[in-house]
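Take this structure, written in structure tokens, and hold onto it; I'll ask about it next.
A single protein chain has been removed from this complex, and every other one stays in its place.
Naming follows writing order (A and B), and every chain is counted from residue 1.
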Amino acid sequence: MAQAEITGDTMRTADGVPLKLALERALFRSRLRAVMLVLPLFAFLLVTFVLPIFDMLFRSVEDQIVADILPRTVVAIEAWDETSGDLPGEPVFEAIVKDMAEGRKNKTLGRVARRLNYEVSGAASLFRKSGRKAPKITQGPYREKLLKIDKRWKNLDLWNLIKREKGDFTASFFLAAADMQYQPDGSIGMRPENRQIYVHLFGRTLWLSGLITVLCLLLAYPVSYLLATLPLRSGNLLMILVLLPFWTSLLVRTTSWIALLQTQGVINSFLVGIGLIDDGDRLQLIHNQFGTIVAMTHILLPFMILPLYSVMKTIPPSYMRAARSLGATPFTAFVKVYMPNTVAGVGAGGILVFILAIGYYITPALVGGRTGTLISNFIASFISGSTQNWGLAAALGVMLLAIVLALYFLYDKIVGIDNMKLG
Amino acid sequence: MKRLLGSTSLALVAAFAMTASAQAVDLTFVSWGGAYTASQQKAYHDPYMAANPDVKIINDDSSAEGLAKLRAQVEAGNVTWDLVDMVAADAITACEEGLVEEFDPDELLAMAPDNTPASKDFIPGSLNPGDTNCYIPLIVYSTTFGFRTDMVGGTAPTTIADVFDLKKYPGKRALEKKPIGNIEWALIADGVPGEKVYEVMDTPEGIDRAFARLDTIKDSVIWWTKGAQPPQLLADGEVVMASAYNGRLFSAIAEKNQPIGMLWDWQVFDLDGWVIPKGTKNLAEVKKYLKFGTDTQRLADQAKFISYGPARASSAPLVGNHAELGIDMKPHMPTDPNNAKTTLNFDYVWWADHRAELDERFNAWLAK
Partner (left out) sequence: MSSLPPYAGPLERSWFYAYRTICAAIFVFLIAPIFVIIPLSFNELPYFTFTPEMLSLDPAGYSTKWYEEFFAEQSWRDAVGNSFFIAIFATLMSTSVGTVAALGLSSPAMPFRSAVMAILISPMIVPLIISAAGMFFFYTRIGLASTHLGVILAHAALGTPFVVITVTATLVGFDQSLVRASASLGANPTRTFFKVIVPLILPGVISGGLFAFITSFDEVVVVLFVGSVEQRTIPWKMFSGIREEIRPTILAVATLLVMISMLLLTMLELLRRRNERLRGLSPG
């Protein structure tokens, strides 16, 4: 930009500033300019998006309920040796009686009762019943009096739980999300078989997402090849058949599949109409895994076709012709020459579809039934469903997000985020 | 983390709080939507707004997420709701966690026409479920069964055991996607006397027995999550029988003339009513509304639009004919002696203790 002249042994601009410095300044200015341009969006996303997510996920480990609501108890219980096999001593019972009386007065006892009941069934009614009577116990012996109110205070699991959860942080939600729990001896082990569910659900989510990705690939490959090799004009025309579903509302497409697949829907009525099946035994095509797989494959298919197409478009047709002229059969030429060139597209489309599939919520919620719902549906139900457990929802969310981000990282390494193409 | 976020957001709060108009009072009432909100609108809100033109009542149909959203609002110290419609079990939880206001019913609620105080006029115990003092019960509803009269092959099902009998009544059933209610019914179908159900459920063997019974029909069940689904599934012929709220079945039968019959055996009674969110900005207005909205006539009026029994004894004789159809509503009430031969009351305390554990087991059972 500025004229340089040689003065002594350093290059200087016309203003006499050393060239190196001037360049650095110019570079700094353009850097600053770039950063300032990006900053508004960065700040915007930080406040509206990133911070809320971190804040929510923090609930998976943050747990101050026991410390906040039973402050005396958590101090007194320090002295109790949980390995002794004995009940805590009189001071602990005195502390919990006072904490309960205060918690009842402040209307906070219900919170700690609900928290403890996640892990020790019966804690809810135990605290409710004892809390009601606690204000009347004004002098010792506290242990005797409390045990008289309810003998479940003898349950060592409960005292172990209080001692374990007295801090500000907890591992309980992550353990629950991995189908694990603390054993009576304080070690970590699996939950009883009939209560294990989340590992199975993650497995199902990954398996269904993988299956949907493979189905998308199988359907997308021939179509993308056709689109990429057709003359531009007819290729563009057929492309509309891919873009229209891509631009059509998710709910519209899900509604269509409900109309098609339900027992009284189009496909079943057609099959009954042509006499292939009896009116009495219509096929169950929806509200199960089949429904989820079909609808999600349809919805995600364009996300596979578009990246594949854009890669295939760049492969010169002369490659195939060269292979043929060298004596390869059409099949060999296709497998040995063409397919290796499309690996980048397969990777891009595959990862994208997989990432989108494992986080799906709406479609499985509407067509998934008992066997076709995914982990997202459980996270939603723990946040606002009939049994709420926000800590567990956050822990499941962290695990889901970790998988997604790992794949996103992989995508960035393989494809490069810059190369993401839309429509 | 939370405190930090809280303080940075204060400025935003202040900016947006200004936008609320100060002219008239907007009251946001949260309820279940559909026919139920409509019945409240016609019986309570419309007459109240006619008498108080400065009050505007906005219906928010979020009761299905009522407890979750209320908890989030109270935790955030930013309550935007004024009354929330809840079932008794959720109201107990909300009250014990300090999410809702406590009150003295005789002070807050209107007397019966004969000057009986509210505490004596409401169904015994309904004002204090689980020994709480936060609940304003409006209706008694029941969860019971409806069946397709044209799909049961001539003999209508009469007992809860028929629901679990695939040989006698082949075809799909719809049940609610949660353990509450289904566990009890499975045990009764398995031969446990209704009065002993919770005793049996207190033992691990009892729970195993209930799941074993549910196993026998698992593959023939469509699980519903919203009250409007089961009548729809019945109307579409997707299922032969379905558990549902009795008012929803009534409207399918009487208003839409669907070929649906009622199976009242071991219907489960529950209450539905208001709670006042702690921290509502319009407490005085809400109290004024409640004095009017929960009086004897208003509760009886609601039963003209939907077949749920009023929660006040003095309202019961005033229940008359359906406002539009003109049919006598009494035989459609779950509390009618002909319908209430065998009934079950939810044991809220039992479920509060075992909900977390059994939901997990139920979900695991469903997923496999």
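In this section, a contact is a pair of C-beta atoms (placed from the backbone, for glycine too) under 8 Å apart; a residue touches a chain by one contact, two chains touch by 3 or more.
On a predicted model such as this, the values are computed, not experimentally measured, just so you know.
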Where the complex has a chain not shown, which of A:L21, A:A34, A:I188 or A:V335 is the residue touching it? A:A34
Options A:G16, A:G85, A:P231 or A:G280, residue touching the unrepresented chain: A:P231
Kindly state which of the options A:V17, A:L147, A:L219 or A:A328 is in contact with the chain not pictured. A:L219
Absent-chain contact - pick from A:D15, A:D81 or A:D418: A:D418
Which residues does subunit B use to touch the chain missing from this display? 5-6, 9, 12-13, 16-17, 34, 58-62, 69, 72-73, 75-78, 80, 225-229, 232
Can you name the residues of subunit A that touch the chain not displayed here? 27, 30-31, 33-42, 44-45, 48-57, 59, 219, 222-223, 225-226, 229-233, 238, 240-245, 247-260, 262, 264-266, 268-269, 298, 301-302, 330, 355, 358-362, 365-366, 376, 379-380, 383-384, 393-394, 397, 400-401, 404-405, 408, 412, 416-418, 420-423
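Convention: only the chains that are shown with their structure count from here on.
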Between subunit A and subunit B, tell me the centre distance in angstrom, where each centre is the average of that chain's C-alpha atoms. 32
Per the touch rule, the subunit A residues reaching subunit B in their complex are 51, 54-55, 58, 62, 106-111, 113-114, 117-118, 121-125, 128, 132, 194-197, 200-201, 204, 262-264, 287, 369-371, 378, 383-389
So in the complex, which bits of subunit B are touching subunit A? 1-2, 5, 65, 67-69, 71, 93, 95-98, 102, 130-131, 178, 211, 221-223, 236-238, 349-350, 352-357, 359-361, 363-368
